[in-house]
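Of the protein chains in this complex, one is absent; all others appear in place.
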Amino acid sequence: MLTNLFDGVAYGMLLFVMACGLSVTLGLMNLINLAHGAFAMAGGYVTVILVNRLGVPFFAALPLAFVASALIGLALERTLYVHVYRKSHLEQVLFSIGLVFMAMSGVTYTLGSQQVFVHLPAFLSQRFDVFGVSVGAYRLFIIVVCGVLAAALQFAVARTRFGSRLRAAVDDPVVARGLGINVNLVFAVTFAVGSGLAGLGGALGAELLGLDPSFPVKFMVYFLIVVAVGGSAGMTGPLVAALLLGVADVSGKYYLPQFGAFIIYVLMIVVLLWRPQGLFGRAAR
Amino acid sequence: MSAREQNIAAASQALAETSRVKPAEIVFWLAALASFFLLPEQHLLLSEVLITGLFALSLDLVLGYGGIVSLGHAAFFGFGCYAAGLATKHGVTDPLLGLALVAVLTGALGFATSFLVLRGSDLTRIMVTLSVGVLMGELANRMAWLTGGADGLQGVAPGLLLGRFEFDIFGQVAYAYTLCVAFVLFVLARRFVHSPFGWSVRAVKENALRTSAIGIPVNRRLVVVYTLAAAYAGIAGGLLTQTTQFASLDLFSFHRSADLLLILIIGGTGYLYGGLIGALVFKLIQDAIANVTPQYWEFWIGLLLVSFVLIGRERIVGLPGLVWRRLRGRA
Partner (left out) sequence: MIRMLPRLIPRGLSAAVLCGALLAVSLPAAAQEAFKIGLILPLTGPSQSTGKQINAAVKLFMSVNGDMVAGRKVEVILRDDAGVADTTRRVAQELVVKDHVAVLAGFGLTPLALSVAPIATQAKVPMVVMAAATSVITEKSPFIVRTSQTLPQVSSTMGTWAAGQNIRKVVTLVADYGPGLDAEAWFNKAFKAAGGEVLDSLRVPLANPDFAPFLQRVVDTRPDAVFVFTPSGFGAVFIKQFIERGLDKTGIKLIGTGDVTDDDQLNDMGDVTLGVVTAGPYSASHASPENKAFVSAFKAANAGMRPNFMAVFGYDGMQVIYDAIKKTGGKGDGAALVAVMQGAAWESPRGPVAIDPATRDIVQDVYIRKVARVGGELFNEEFATMKQVRDPAHGATP
């Protein structure tokens, strides 16, 4: 029972780190970006190449995965995404689906279609008991890393100067511009950090979720659920939504294996019908 | 005649003008008819194109006229496929009767789920339609005793069409049948969108607030158009099952809904022909690319999507014309 809860929390934390960037970009630029999972995939593959082929230690590879995905994100934001902010949601959807397709076959072409794994250091694949609850070291590691990240993000958004600019820009970009805030810069930085976090999540999750070129499509729905249910107002909504999703998914599969796949979708439809702006959302602009 | 009456007369004449059959439309359907006689080897592909086109047309009703972005339209298509297959297996072997049944059933499903897309933002609608699609697929997977699960629905043997024609392996009857059904449905859809009711749906898309201010019930309009589109998608699915005698879980996949959006963007939304033309162009592109790089055609489809959005549809579609004018101007 507690082990399930623990697994669910680890899964949820992972989803949060991967999806939180998406929620900010949606809230800030009203951008529907279905290609977010591609950045997570990029991070995962960077880690695999670094660790398995070049022999870089796992812990050194994680920040590198973050940096690599952030740079890819920044480059794409400046060259491509910047042109679609003003377009309709439909065009944004098409654009990002196009990016997903390109990313998927690009990876297939260069790295092959088979599932790949990161070679973890041995001590992370241990397992031990904490107060009678059986706990996997790697999942614990994920919870700690993601928990620290979540706290840091919360702090950055709530307490720093950049965070207050970000919140101002989300609340009303026009007024924020009038106040002299460089909204474009704020957005570029946020997009890059969001992509980097997705990449880090992908790097951490490659071991747990499996990594192959179809990754962006497989998890797209999960990311969108986190954002849609959590709302795009801050960090708390997506975090709670991700944890709920993780726990519901894992325990659903444990207790009701026949209906496992239904639970999250039904849950999401119900939440969205009840509160179309998400659990923590605010009214649409 | 008072000024007001004159205005009304002018407006109704302008509306009637748009609904008049244009020469290009006659050419289009004559070409479709001619393809039947001139391209006997391509009937299988053409049937698939036409069915996809009909499916895209139904999304056009939702998106181009109703303004609802749906990523789960394949739910209705797949449902129609399975409904037609199961009806055939369980006694309703007459193809036309089967199609009518499918239309009613899918319409009912569309009506029931239409209430889910009335509320919320584009994101909410995308999520809800996506989830309905996934749920339908999962349902079909779970109810393996009925649907055959992941093995697909086997042994669908539709009866003789009109009591006379057997579906042959060359796809002749299938194509003739698909062509006729598509034509009838197209004519009906054309009448629908040019009716006062159809115009009021377009008004909802343009500005829901103002439309409701002049007394048009916005939600009711959307429910009707969504239901109609669902029935169309279902019929397209039904046609597919009847002509291929098979249905599989892939019908519900995300890929189908995404491809469909691309088709509609290639062909253009809001004038009904977009779906049919887009489906033809999409299949031709897909075949051409797949012949060159069978493993990586997805990449080029993705590139196409991205460039459509970035460069703009008008410029890409207008390119051949532009080049032609340039060349002529120079000569």
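We call the chains A and B, going by the order they appear; numbering starts again at 1 in every chain.
Everything below uses one rule, namely that contacts are C-beta pairs under 8 Å (C-beta built on N, C-alpha and C of every residue); 3 or more make two chains touch, one makes a residue touch a chain.
Owing to the predicted nature of the structure, the values given are computational and were not obtained by experimental measurement.
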Checklist entry - The chain left out here touches which displayed chains? => result A, B
Item to check | Which residue of B:Tyr65, B:Tyr175, B:Phe282 or B:Trp300 touches the chain not shown here | outcome: B:Tyr175
Checklist entry - Among B:Val187, B:Ala213 or B:Ile311, which residue is in contact with the omitted chain in the full complex? => result B:Val187
Checklist outcome for this item: By the document's definition of touch, the residue of B:Leu240, B:Ile266, B:Ala279 or B:Leu305 touching the omitted chain is B:Leu240
Checklist outcome for this item: Touch rule applied to chain A and the missing chain gives residues 3-4, 7, 11, 108, 113-117, 119, 125, 127, 134, 136, 138, 207-210, 212, 214, 218, 249-254, 257, 260-261
Checklist outcome for this item: Note that chain B touches the absent chain at residues 21, 25-26, 29, 33, 36-37, 40-41, 44-45, 48, 138, 141, 149-152, 154, 161-162, 164-165, 168-173, 175-177, 179-180, 183-184, 187, 240, 244-251, 290, 294-298
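Note that in this section only the chains that are shown with their structure count from here on.
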Checklist outcome for this item: Cα centre of chain A to Cα centre of chain B, whole Å, reads 34
Next on the checklist: Considering only the defined contacts, which chain B positions touch chain A in the complex?
Outcome noted: 63, 69, 71, 116, 119-124, 126-128, 130-132, 134-135, 138, 142, 254, 258, 261-262, 265, 295-299, 301-306, 308-310
Item to check | Of chain A, residues touching chain B in the complex | outcome: 26, 32, 80, 83-84, 87, 89-95, 97-106, 108-109, 217, 221, 224-225, 227-228, 258, 261-262, 265-266, 268-269, 272-273, 276-277, 284
